[in-house]
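Removed: one protein chain of the complex. Kept in place: all other protein chains.
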Amino acid sequence: MSTYAKKQGFGATLWDYLTTVDHKKIAILYLIAGGVFFVLGGLEAMFIRIQLAIPNNDFVSAGFYNEILTMHGTTMIFLAAMPLVFAMMNAVVPLQIGARDVAFPFLNSLGFWLFFFGGLFLNLSWFMGGAPDAGWTSYASLSLHSPGHGVDFYILGLQISGLGTLIAGINFLATIINMRTPGMTYMRMPLFTWSTFVVSALILFAFPPLTVGLVLLMFDRMFGSNFFDVAAGGNTIIWEHLFWIFGHPEVYILILPAFGIFSEILATFSRKRLFGYSSMVFATVLIGFLGFMVWAHHMFTVGLGPIANAIFAVATMAIAVPTGIKIFNWLLTMWGGSVKFTVPMLYAVAFIPSFTMGGVTGIMNAVAPADYIFHDTYFVVAHFHYVIVGGVVFGLLAGVTFYWPKMFGTMLNETLGKISFWTFLIGFHLTFFIQHFLGLMGMPRRIFTFLDNQGLNTGNMISTVGAFFMAFAVIVLVINIIITSVKNVKVGNDPWGDGRTLEWAISSPPPYYNFKQLPLVRGLDAYWVEKMDGKTEMTPAEPLGDIHMPNSSILPLTTSLGLFVAAFGALYNMDDDKTWTVPVIIIGLLITLGSMLIRSIKDDHGYHIHKEELTDDHDKGVKA
Amino acid sequence: MKRKLHKWRLLPLLGILTFVLSGCGMASLSALRPAGEVAQTQYNLMMLSTIIMVLVVIVVTILFLIVIFRFRRKKGDDTIPKQVEGSHKLEVIWTVIPIVLLIILTIPTVKVTFDLADTKAMDQKDKEGKTKDALVVNVRANLYWWEFEYPDLGVITSQDLVVPTNEKVYFNLVASDVKHSFWVPAAGGKMDTNTDNPNQFYLEFDSQKANEAEDLFYGKCAELCGPSHALMDFKVVAKSKDEFNTWAKEMKAASEPVVEGSLAKQGEEIFNQSCIGCHAVTPNDSRPETARQAPNLATFGERERIAGVLDHTEENLKKWLEDPEVYKPGNTMTGTYGELSDGQINALTAYLMQLKVEEK
Amino acid sequence: MQMDQKFTDTTWPAAPEKATLEGKNKYLGFWLFLGGETVLFASLFATYLALKDKVPNADAALAKDIFDLPLTFVATMLLLTSSLTSVYAMYHMKNHDFKRMQAWLVVTVLLGAGFLGLEIYEFNHYVHEFHHTFTSSAFGSAFYTLVGFHGAHVAFGLLWITSLMLRNAGRGLNLYNAPKFYVASLYWHFIDVVWVFIFTVVYLMGMVG
């Protein structure tokens, strides 16, 4: 396995990535796939904004608009934001806790491929008779009513990729609980690791309700059951609850990792330890906890009654407290620090007021009677883009720039980065600030057009112009990535110079076994502690010895591929005129079950890197 | 870069200002111009929360500006700042103050939530089973059209909701196909029309505010319901109590429409052959809900809009009859009748435009 | 250390399922999975409770009409006993007694299969006797989904345990497969836990009305 250092042909590299179980390569896979889906979702957003630029526009048709709208929301949440979050987690968390890999390398790869094929499946709907068109929430009465197969693509695609997400969540939990290096106690874990931990727990408890909801919807649409058929005793509110029991924790699944990334960046570029570390940890846990008790704030107008509305309103508002604690701790982290405005830091800094603006409109939404006004208007659209773009997307852009050298060993261009940052920031506020007012002035969301003379023209135009700024910023970012990759100037362990945590103690990118010897952690910000003691390396916690590594495998890919194939069969099975569907289902399931069978029958003990090999390659070696 | 940042902070403020000046949208549509008690209550609550939120944003912004300007790293500065762990005093402050702010917000929130849910007046029935002192409207939302039934008056309208001003109007809300949501932005928040159980709430229309809006409010569907969700508009006609009573009486008394002119008569015949199965032309339609598959056309000639969205002209009506799919994709009328010749369309138009109940 | 190293009774560790890092991870990961499964089944229970006895017309079968006490009792006894037998299997695993472990697992599988057989008979009975089907009412959909999901878990557990036994029949116990056996038995207990709630909430409370 010392082939690592050798130059490889394209085919070999491809095969390497298709079969990899290395968390660092899986991170890159997530990054690429998530990035592509982000651009796709962004393109859909541009279609939305172009259509809404002027009244009575006919850039896209009504039905097509609903497809774009649904796919924009679904793609952005499930196929762009989540995988990009996973990219960051995979790239960073094992390094931050000083582990050689995650707890289940094989499952890690399986999780990625499930997500990937689920996303691919969902997007193939564009070419196979139309995309889902019932909104990313797919409320039951409409999603049952929706003709064609769009909603079926939604159901099966999300089911497959959701499975991948669940696996990834369990994997990170086990990794963080079991794989920490000696000295890395819970209260010494970097905040990004902490938020990964909490987020994984949220995934573990939030995805099963979605799974159940999707199963019920699938049964209703494909097998004639009556969960949501009122005439046969069904109830559509069940779907709404199941969806939001998942849906609200989901938004914290997105934002908490961003919070974690910002905590790392703000401390790093202020050259100061995170202010109020323990209350930050506490706040993270509390947000995760409260996140499960507020879902019905999406359903204030459903008619649940004043008691339920009041309870959920108050519970929702409570989340302002731990979030506020975080905001002020970040500000105080910079207070008295030595603040350097690199590109990641710019995003982190801009995040604070932007997210606060989105957060406070969230609290306004939580005021139930006021939400009767806001609900399903552009006010809500403004709220959630402020928290999602101003929080999650800023967090991902910051994280990707910050960890780019750690993932690829080379630095993104700072000037281009700053151009991206400023245009994105301006475009973002231009697009979404005005939408608060559009909503209040009577513009519902999810409308494919609006009539002239309703006072909505100017606002919509401004919003569209802003979106073009964001598109420009993204294009500059892509150019930046291309230029950087072509130049490929290599950097050292700690390219930002102010690294505090373990990941900066090893080379960029790290060797495939991460740490030659597991490092000994002596405090919060382990690497910083050593630096302040005048050392340049971590003290090892174990003697140099053989390292046990997992084998690569193509089985995760084939397992997922089988489900992908079977899903096509299942989807068309409800059409009476198609006879090929049952064989396709069977073939697909055979591929999946066969792969699983091989996995369980073939013993996979992994292999060992021998001590001697480790001492050989000095330049690749770990400073551990 | 310093100055650029500064300018950017001012942008939102400028934005607010322009909007305050431009009058916050139209009186007939905007939630920023509340036109009744319910809307006013909600508006007040919104303003209270806005003030608190602006306060929070200002505090955060001030701290933010201080931090990013005061603590910049100078070029070549290699000093290590003091590694502060935290501060209990500060932590307590920024935990307690938000809690206080939230308590200020929760109290009216809870109170108003219960107040607005008070529809007890709807249950007070007299001997004949009619509601005692309240006007009740049964709203039934259908794929892209609205039906308004006044159960105690025995009257049904579609697309145009007629309400008296200065009194509470109570609503029973249901949907007959997929979920919709009933919203008159100027008069108050929305309430979903579910397919499962009926919802109840009330609105109030202030006569003076109604005057400002020329007695006409815009209503919208606020829940995605299919391709033409954006076009599922309706109108609310506000009348003084007296006018409303007169209107109700006329509606109740209205019998089969009588039209004039041979073209219209011809239209009537066509209508009775192909349209009457779904559309009724008298406001006192006694068929059950499931039979009422299309808007009641008794007052079609008096409508504000054709199909809820097109201007009320003969031209538009003809276009609509020719191919409704163009104007409301996915509507349930498309394909229910054969191809109509130009002559037939003209005849139908003449007939329909004469369907009036008031001011004959 | 080699993963397929041979052990004697004395070298066999006290907690073989957690003796290696892989084993520890597997053990923890599986418990976490069960935490997720708890939410999954809770959602199904919640749906069932919301839709219980919700039928389109007055003559459709309701819960109190269809359930049968003796049948449910026998099924319950089979599954509960299988939980004990799988504890026996793990007891022998800890004692490094492969043969006895396999024997108890066989008993477990047989009991589980008996349970599954009864369930199939039961469903068949409802369909033909009461026209209570998956598509006849919301109640029917919810009932078959909840109980069927559990049944599917039982079926999967049977396949899992059987294939583990077959695969390892020739090799005996080692630290690579001990965690696998252990985790499978945890799964089996979990199925039992779910069943306790199903027979209580669905059957017994259904019969009470």
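We just call them A, B and C in the order they show up, numbering each chain from 1.
By definition in this document, a contact is a pair of C-beta atoms (placed from the backbone, for glycine too) under 8 Å apart; a residue touches a chain by one contact, two chains touch by 3 or more.
One rule holds for everything that comes next: contacts and distances are computed from a predicted model.
Peer 1: Just by its UniProt name, which of "Glutaconyl-CoA decarboxylase subunit beta", "Possible ABC transport system ATP-binding protein", "ABC transporter permease" or "Cytochrome c oxidase subunit IVB" is the chain not shown in this complex?
Peer 2: Record says "Cytochrome c oxidase subunit IVB".
Peer 1: Taking the whole complex into account, name the chains on display that the unshown chain touches.
Peer 2: Within the full complex, the chain not displayed touches A, B, C.
Peer 1: Just one of B:E37, B:E91, B:E147 or B:D196 touches the chain that is missing; which is it?
Peer 2: B:D196
Peer 1: Consider the whole complex, including the chain that is not shown, and state which of A:P105, A:P209 or A:P511 touches that chain.
Peer 2: A:P209
Peer 1: Quick one: say which of C:V107, C:V127, C:A155 or C:M207 touches the chain that got left out.
Peer 2: Here the residue in touch with the unshown chain is C:M207.
Peer 1: Can you tell me which of C:I66, C:L158, C:L173 or C:L186 touches the chain that was removed from the display?
Peer 2: Result: among the candidates, C:L186 touches the missing chain.
Peer 1: Using the definition of touch stated at the top, determine which of A:L144, A:A201 or A:A320 touches the missing chain.
Peer 2: Spelled out, the listed residue whose C-beta touches the missing chain is A:A201.
Peer 1: Which residues does chain A use to touch the chain missing from this display?
Peer 2: That gives, for chain A, the contact residues 173, 177, 201, 204-205, 209, 235, 237-238, 241, 245, 292-293, 296, 303-305, 308, 548.
Peer 1: In terms of residues, what is the contact footprint of the unshown chain on chain C?
Peer 2: 1, 9-11, 13-15, 19-22, 28, 31-32, 34-39, 41-43, 45-47, 49-50, 69, 72-73, 76-77, 80, 83-84, 87-88, 91, 94-95, 175, 186, 189-190, 192-193, 196-197, 199-201, 204-205, 207-209
Peer 1: Touching residues of chain B against the unshown chain: what are they?
Peer 2: 196-197
Simple rule for what comes next: only the chains that are shown with their structure count from here on.
Peer 1: Out of every possible chain pairing, name the one holding the most C-beta contact pairs.
Peer 2: Pair with the most C-beta pairs in contact: A-B.
Peer 1: Roughly how many whole angstrom separate the Cα centroids of chain A and chain C?
Peer 2: 34
Peer 1: How many angstrom lie between the centres of chain A and chain B, each centre taken as the mean Cα position?
Peer 2: 36
Peer 1: Would you pick out the residues of chain A that each touch at least 2 other chains?
Peer 2: 235
Peer 1: Spell out the residues on chain C that touch chain A in their complex, using ranges where they run on.
Peer 2: Per the stated touch rule, the residues are 2-4, 21, 24-25, 28-29, 32-33, 35-37, 39-40, 43-44, 47, 50-51, 54-56, 134-142, 145, 163-164, 167, 176.
Peer 1: Inside the complex, what are the residues of chain A that reach chain B?
Peer 2: It comes out as residues 61-63, 65-66, 133-135, 139, 141-142, 145-146, 230, 235-237, 270-273, 275-279, 301-303, 305-306, 309-310, 313-314, 317-318, 320-321, 324-325, 327-329, 331-332, 334-341, 349, 352-353, 356-357, 360-361, 363-364, 367-373, 375-377, 422, 425-426, 429, 433-434, 437, 440-442, 444, 446-451, 454-456, 532.
Peer 1: Of all residues in chain A, which touch chain C in the complex?
Peer 2: 103-104, 107, 166, 170-171, 173-174, 177-179, 204-205, 207-209, 211-213, 215-216, 219-220, 223-227, 229, 231-235, 238, 242, 245, 597, 600-601, 603, 605
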